[in-house]
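Worksheet: the structure to be examined is printed underneath.
As you look at this complex, bear in mind that one protein chain is not there, while each of the others sits in place.
Entry: subunit A
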Amino acid sequence: MWCLCCLINKEPQNSEESKLNSWTRGLLSHILSGFRFDTKEVGLFTQGLGYVPADYCPGLLKNMVLSLVSELRENHLNGFNTQRRMVPEKIRFLSRVCIPLVTLPDIEPLVEALLTCHGHEPQEVLWPEFFDAVNEAFLLKKISLPTSAVVCLWLRHLPSLEKATLHLFEKLISSERNFLRRIECFLKDSLLPEAACHPAIFRIVDEMFRYALLETDGAPEVLVAVQGFTRCFVEALEKKNKQLKFTFKTYFPYASPSLVTVLLQRPEDIPQELWHQPLKHISEMLREIVEDQTHGSYGGPFECWFLFIHFGGWADIAAEQLVMSEAEPSEALLWLLAFSCSPHDGSPQRAQTMVEVKAVLSRLKKLLRSPILSAKDLQAAAAESQDRDPRPPLCQQLIRRLLLNFLLWAPGGHVNAREVIALMAPSDEIAHDMTGFLDQTLYRWDHLRMEAPRSRKLARELLAELRMVGTAMQGPGSPRPRDVMRRPFLRGMSAENEP
């Protein structure tokens, strides 16, 4: 309308300009208040009562929406005492008409009714562009719909679900990966975890995560997104416990049910001393499946790994347990850690990794007694032995994380955070990785309600230091650090196991 106004000339020079002016004015006033009912009587009635269209337009719209909604809901009982049901063609036409109106708040009840009305036809009765329009409006937050309506939308129109998931991915991956709380907010906002309580939706979203993981060679951002999604999903599932009852097999059809059950356990429900039990269990089950040459019905290494990283918290707990306990590190936990960090390793490489980690751990245990720790000590503990092949980067990452864990838990005196960071994080990518790890750790401690004031303080100090270093290193306009922690072998792993 503003554009139309610009057309109007302040001082028309000739009769043509006057005509244009008057035409534009007419158009404007028509847009605002032209009203034409089929019969003149209605207009006369309203005028006779002293009302103009601007007075009754909102009320009329509301009434129209109400009667269309009740007609859609098949319980339309008007004064004529008849029951009316909308025929499919009419519903289709109505959905088409609503496409440009989708963002108008008064129309929301109608949109909701259209989405949730289940016709008796086997084919989809609504116009496809309608779904697109509603989905767009929902993703841009121009319409607010109840979750049930959004779930109906996604169940009925696959492209909308895919677009919504991609939209979420964009948000999760482009945002600063270090803020797990924000990731959780995005996830809950998107309604996808809640919608995923419906197995069909879960499977599709999971599939998209799987592809994302493969395409990005296991990028850490995607890993974190998967974990966050699973966490929110499990939360939503528990809330809905009474209503939806699907077995776990419907959500994870390629996984062994007992494995899924153990993975779904919540660590916060188990006393800390007993954590080693489920961990051992998980490790054994995974190992059995992975090392089984015949590639049974539970998919190969990739599927196992993909399932496992959904519940990535367990790997972190395993690392902590290894570092904190005084006992000899258990084979099961070592294997678990090695597997989670590089699933594509063959048995010999994995064995090698396990040996290395064991060596580092034993050196760290000696340091456990010392009252003061210095960064040099840590470096010495982590040093590679000269006579072997250099460690692959993923193994390095694992060792680094173990060191950090140790640092956070060791009772030894105060450590200079700056020194540690300077020594341990020489490069951008590594700093980035460590920041992510620390953020995840703090987040996990909150969830598990672990009281660890000293450790927390240290973790926060390290985090702050890393962030400062990060901003110093990153000049304006420099690209985000590319992670070297990729797993390009993943693709090879999964191809043979394509279901």
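Following the convention adopted for this analysis, contacts are C-beta pairs under 8 Å (C-beta built on N, C-alpha and C of every residue); 3 or more make two chains touch, one makes a residue touch a chain; residues count from 1.
What we mean here is this: contacts and distances are computed from a predicted model.
Within the choices "Exosome complex component RRP46", "DNA topoisomerase 6 subunit B", "Fanconi anemia group F protein" or "Sorting nexin 4", the name that UniProt assigns to the complex's undisplayed chain is "Fanconi anemia group F protein".
Contact with the chain that does not appear here is found for just one residue of A:L68, A:I183, A:I201 or A:A381, A:L68. Across the interface with the omitted chain, subunit A contributes residues 1-2, 5, 8-12, 18, 21-22, 25, 28-29, 31-42, 44-61, 63-68, 71, 76, 78-82, 84, 90, 93-94, 97, 100-101, 104, 106-107.
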